[in-house]
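My structure is below; once you've seen it, I'll send some questions.
What you see is the complex with one protein chain gone and the rest in place.
By written order: A, B and C. Residues from 1 in each chain.
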Amino acid sequence: MKFKILSELTYEVYAPTTYIFNIQASNSNNQTILEESLSFSPELNFQEFTLPYSDSRYIKLQINYGTFTISYKALVEVKQQHLNEQTLLVEIPLFEMDNEVMTYISPSRHCESDKLIEFSTKEFGHLSDNLTKVKAIDSWIFNNVNYLTRSTNSSESACDTLISRQGVCKDFAHLGIALCRALDIPARYFTGYAVNLLPPDIHACFEAYIGGQWLLFDPTHLSDTNKLVKIAHGKDASEACVVTFYGSSCCTNMKIECDIAE
Amino acid sequence: MKFKILSELTYEVYAPTTYIFNIQASNSNNQTILEESLSFSPELNFQEFTLPYSDSRYIKLQINYGTFTISYKALVEVKQQHLNEQTLLVEIPLFEMDNEVMTYISPSRHCESDKLIEFSTKEFGHLSDNLTKVKAIDSWIFNNVNYLTRSTNSSESACDTLISRQGVCKDFAHLGIALCRALDIPARYFTGYAVNLLPPDIHACFEAYIGGQWLLFDPTHLSDTNKLVKIAHGKDASEACVVTFYGSSCCTNMKIECDIAE
Amino acid sequence: MKFKILSELTYEVYAPTTYIFNIQASNSNNQTILEESLSFSPELNFQEFTLPYSDSRYIKLQINYGTFTISYKALVEVKQQHLNEQTLLVEIPLFEMDNEVMTYISPSRHCESDKLIEFSTKEFGHLSDNLTKVKAIDSWIFNNVNYLTRSTNSSESACDTLISRQGVCKDFAHLGIALCRALDIPARYFTGYAVNLLPPDIHACFEAYIGGQWLLFDPTHLSDTNKLVKIAHGKDASEACVVTFYGSSCCTNMKIECDIAE
Partner (left out) sequence: MKFKILSELTYEVYAPTTYIFNIQASNSNNQTILEESLSFSPELNFQEFTLPYSDSRYIKLQINYGTFTISYKALVEVKQQHLNEQTLLVEIPLFEMDNEVMTYISPSRHCESDKLIEFSTKEFGHLSDNLTKVKAIDSWIFNNVNYLTRSTNSSESACDTLISRQGVCKDFAHLGIALCRALDIPARYFTGYAVNLLPPDIHACFEAYIGGQWLLFDPTHLSDTNKLVKIAHGKDASEACVVTFYGSSCCTNMKIECDIAE
């Protein structure tokens, strides 16, 4: 399926600021960039870079003052994963699991899985297989946490959400990741463009490693996980920020679009 | 019903220390002290005092060094509350509620009810009446929290227990109190002697104000709430400690007994 | 010294709501109400009540819908405490301390003094006497915490403020109280009207029990502690709220004045 995406972000800059943007669609086996353009208004110098273990692409720039807009457009083809339920039910012993994948079992800044072992085991540990467990985690979050715009700030973590029972997409994803890892199921944070997301924004979901594959879950149930264009993954939002900046700046306008292309 | 209770606590004192003990059965409408004795070995000077809004009795003493044992024995008659389900279903509007009772709706050190409004409302708010709600809270805690000796320290609070899903009787009580208050149901911490408690110790439960009466709940389900001798109540453990001391001391021996007297 | 105070609060009521207001000047030994008036617009029925151990006065009312304004005006004479440094340096042993005063050594919802013993002892424990210690606590907070309007919400506690290093007057007071209690110095939350406070609001400070007297400290250094009219004290904000409501309502306007009267 092909998707047309657009991202337009405007920043005011109050003091010399270094930005790292991570808004480009990732270029991976499942996803092909058919066309894309990146532009700045006014024109600016920037660097592009990637990091290992990742198909993510980063843009780094430094601005001293003023206002600028970064615009990204792309036409992306995403291959649907043809998942075989039989394959998904094959449990990969930790001993045979890829070592890089295992790094996604460790707790992280926003996913304190080490504190949730008792909870996750009691609630989901009795279920028959990892696919069933993660589906149950996804449903549990959807049913027990209220999606509430602007309800949280960037320092919230999975334990906070489990107490407050409210959050936005990043909080839903962090809780999902933490509950998976608490059961020794590798899980990672996912950012991407979602078709028909309301309000329009870059979306956060999570991927769990089941039967040797990374499967996508959206516990907000706001997107169709077959209609997402991937930007990046990471241990949690601290490793997959849409934008990180060091300095003094403010986002004054944001326009995000994602549509199915004929 | 009559109960024979015994409490024997031995302390080593390393530096001048002030103790406040709250181990005597309270002397209230529901509970009559038939016989009692209090003794110290070696003999010591002490003060007794009470505080308003409370039938609790406190013993204050100061020891400079050495070892001492406080022994308390009593024969106590406890009147069973004859509860009329109809009376319990009468909801007292907050506006008509006794002002002193309303102080037990506020959050306290170990019961951060203000953080649990969303959770408690979602989980129990739909139930028909306060009696049903508190019974559901009691069952929920029993089914979702593991009783685990020595699993927690004195700084834990209801939110910690909701995350860790383990604790001892005080933690079960604190969580029960916090979930009630989050629904605007007054609730308070209860300490007392329980028949057949294993391991023998002074027990902690909670009381909820339902239909104009304080009803006792033990979410550990370790005691029969009809077979408890009350010592004290308070907002939480910070207001109803069995012993508080200021100085340097250690409890080296404890013997607690509570039996039904013929 | 005489003070003219005014408090005018307007609320919109969306559903039947019970309010408890605690905005009247307290009527105590140190403070005499010379004139006062309380009115509601539109006219409303209300109850007045007090609680033991307190000179505070409460107003309770229930509103079903609409908008109302509560207006309180008073002329209050406050006797300045003539403090004798010699008296303040007399340490009252805990054993001889009034039992009601000792309740203000326990931790409370927003003042987790039990977690701050190490910190407070290390930072202030070496100082010669309680007066010097509390003065040092007051200065430390003033120098290490940023006063930042709207920086916190009502669930913050002393430990949160010690981490974030920012807050409003209630947070400064809570931290002061917690650090005192961690040194076994009784301390309590104080609300009142302050001359020339900017922005005008009801102010929060704290009182510490030193040499047998409650002394007032304002670690924000925004008010002159000799120019405060007391409303109430309590263990922390959970026990001395200016207004508590149960239902659905919003404060849409607030006017607070406190001036020295000729």
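Convention: a residue touches a chain if its C-beta (ideal position, glycine included) is under 8 Å from a C-beta of that chain, and two chains touch if they have at least 3 such contacts.
Quantities reported herein were computed from a predicted structural model and do not represent experimental measurements.
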Contact set (omitted chain vs shown chains) is A, C
Given A:K115, A:K133, A:K170 or A:R188, the residue that touches the chain left out of view is A:K115
Out of C:F46, C:F95 or C:F119, only one touches the absent chain, namely C:F119
Where chain C meets the chain that is not shown, the residues are 115-116, 118-119, 122, 144, 146, 159, 162-166
Residues of chain A touching the missing chain are 18, 20, 49, 51-53, 58, 60-62, 93-95, 99-100, 102-103, 105-109, 111-112, 114-115, 154-155, 184, 238-239, 244, 246
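FYI, only the chains that are shown with their structure count from here on.
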Contact graph of the chains (line, ring, star, complete, other): line
Farthest chain from chain C by C-alpha centroid distance is chain A
Taking each chain's mean CA coordinate, chain A and chain B are separated, in whole Å, by 46
Per the C-alpha centroid definition, the whole-Å distance linking chain B and chain C comes out as 29
Averaging C-alpha coordinates per chain, one finds the centres of chain A and chain C separated by a number of Å equal to 45
